[in-house]
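Complex shown without one protein chain; remaining protein chains in place.
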Amino acid sequence: MIEELRKKAEELLKNGTVKVVFGYGEGSVPERTRPVFITKPEDVNKLTWNKYCVYNLTTYLKRQETRKLGKPALILKGCDARTIIVLLKECQIKREDVYIIGVTCDGVGDPLAEKCKACDVHTPLIYDDLVGEKRENKEVPFEERYAELDEYEKLEEKDKWEFWQKQFEKCIKCYACSNICPLCFCDRCIVEKNQPQWIDPSAHPRGNLSWNVTRAYHLAGRCINCEECQRVCPVDIPLNLLNKKLAKEAEKSFDYRPGYNIDDELAMSTYKEDDDEDFFK
Amino acid sequence: MEKTLNKNNFDSFITGLKKQGYKTIAPKKDNKLVTLDEIQDANEISLDHVITNNSIKEYFLPKTEKILSYTIEKNKVEMKEPEGFAVKSVIFGSRPCDAFSLPVMDKVFNWDCVDKFWVERREAVTIVTISCDKFDSYCFCTSVGLAPDAKQGSDVLLTKISNDEYLVETVTEKGENLVKELESVFSDPPSGTPDRQVATVEKKFDIGKIKPWLDDNFEHDVWDEFSHKCIGCGACTFVCPTCHCFDIVDECSMTKGDRVKNWDGCQFKMFTMHTSGHNPRNTQGMRWRQRIMHKFKYYVEKFDSTLCVGCGRCSRVCPADMNISEMLEIIETEAGK
Partner (left out) sequence: MSKAEAKPENQFEPKIIAFLCNWCTYAGADLAGTGRKEYQANVRIIKLPCTGGIDPLFLIKAFERGADGILVSGCHPGDCHYNSGNYHARRRWNVFRPLLEFCGINPDRIQFSWISAAEGGKWVETINGIVDAVRELGPFESYQKLNTIGPETSGGAADASSETG
């Protein structure tokens, strides 16, 4: 599979289809890989593929430094490719501006990443070329997909508050969570706006709560569950639980899952007249 | 002064500290992390880690701290300075690299303006370090002139000499006083030369070659090339024991407010953004260069000390696996060309 990837990358660079290939390279330790940006056909041997390829490389589509490299081909797993569908829907990229080398994937991370346990996109839903043997994307039932949330949803209100306060307290406001997120693409984030200061920049409990809740909320109906925010958090806050909770509510209320169907309207930019309003008085 | 401390006596050591009115901070396991945190009991202490996830700096330069509060009335502004921020405490079980970061940063916090928050905390806190008996591939203290059993910055240094015994060496007067205060928990030093169990951290680059190359290569392709994968978060600077940039903001209403000091980092786009919208460090390559330059050139020129202790935390947390010692190895290679 690695050979196939390298060959594909070489071909695309040689025939000028793309200027750069975003892929995975060897990391600083065997248990890690790292993003590499291949611009010369002779460098394709730097590309690799293994179970440590956890990164969602679509995040580099938002960074001016990597955009400057020219039209990219991206090596994308099924989950990552869902991001492309959301980005297309949200008019952040044009389909013709990216070349997608889809890879079929049986799960990444060691131990297996949480997102892989209920994966239903082993084969990407969108690609220009597919590397690896095509797998069947079996549907996973709703309950199973959100099973991780059960133990937290069951908690008493007070315990929920305490649990999250303990988590948010750790936050150091490094913003790795939003910087790694391919869908946090605002040129100026809400935390950078200070007239008025919506979110306290201080890493105290008040500022941390408003930041973490707002970050999660801004991904409502958009997060494709790549778990990158949680992976990169240097203080180990289970951020993806919040994302997942929102995804669950969006699916329950609007019957919508981001990144599956390019024809679906984005959950938060549309409405239905009969949307749930049981909680209204 | 030399003594020994048996692991079984950790309990009475911690209880002793408490009795003497010290707040005790020690490595504590918390799910996937080991963090320096306040402990009440010796069995909360974790000892089998390489290095704690958070650095020692947050006990001297907290991630957020109030430096002033004020109230505004019609013709009156009243200001109040915080008190009681320097708490008599002991940091037990920090690593030598962390401890060394303190004298390095003393230089900047006592420079043109004496930062009382730093200085008063420095006085109130006693550092009891444990030498490293293990390391991982991110460690590079020996490359920046330190060692896994370096004494600089510690008040007391503990080094493992058998499975449950530590050699206790006092480094400063403060350390000596602490050992005297709790004399009963320590035993006499062993006769002969003890078998110091200290990790052997391999040297990765020659620090002598770094600065001369930096002097000449402000403009170089390597800055951009190396930092393409950087996502521009500040995780590296926040976990770094020697990164000390901060930002000051007022959190206020019409009638009162707090002036708050928060960690800031050179890897953020906003760090150098001007009001006009112009940004002198406009690309991540420039920001990455700044981090390396500050640590290995500017600080050396100004304070005659490298602003890096080789703990490797930045490389461990980097979301994109940027590795600082690898960068320095690249520089060393470039310098040899």
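Note that the chains are named A and B in the order they appear, and that numbering of residues resets to 1 at the start of each chain.
To be clear about the criterion, a contact is a pair of C-beta atoms (placed from the backbone, for glycine too) under 8 Å apart; a residue touches a chain by one contact, two chains touch by 3 or more.
These figures come from a predicted structure and were not determined experimentally.
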item: Options B:Gly21, B:Gly84, B:Pro280 or B:Gly336, residue touching the unrepresented chain; value: B:Gly84
item: Identified contact with the non-displayed chain, of A:Glu42, A:Glu96, A:Glu133 or A:Glu277; value: A:Glu277
item: Absent-chain contact - pick from B:Asp98, B:Asp155, B:Asp258 or B:Asp321; value: B:Asp258
item: Chain not shown, touching residues in chain A; value: 152-153, 155, 157-165, 190, 198-199, 202, 204-206, 209-210, 213-214, 216-217, 220-221, 242, 245-246, 249-250, 253-254, 267-268, 270-273, 275-277, 279-281
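Quick note on the criterion: only the chains that are shown with their structure count from here on.
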item: Centroid distance [mean C-alpha coordinates] between chain B and chain A, Å; value: 32
item: Partner chain B, residues of chain A touching it in the complex; value: 27-29, 32-37, 55, 59-60, 63-66, 69, 172-176, 179-180, 192, 194, 197, 200-204, 207, 228, 231-232, 234-236
item: Residue ranges of chain B in contact with chain A within the complex; value: 30-33, 53-54, 63-64, 137-138, 224, 227-235, 237-239, 247, 249, 251, 260, 262-263, 265, 268, 270, 283-285, 315, 317, 319-323, 326
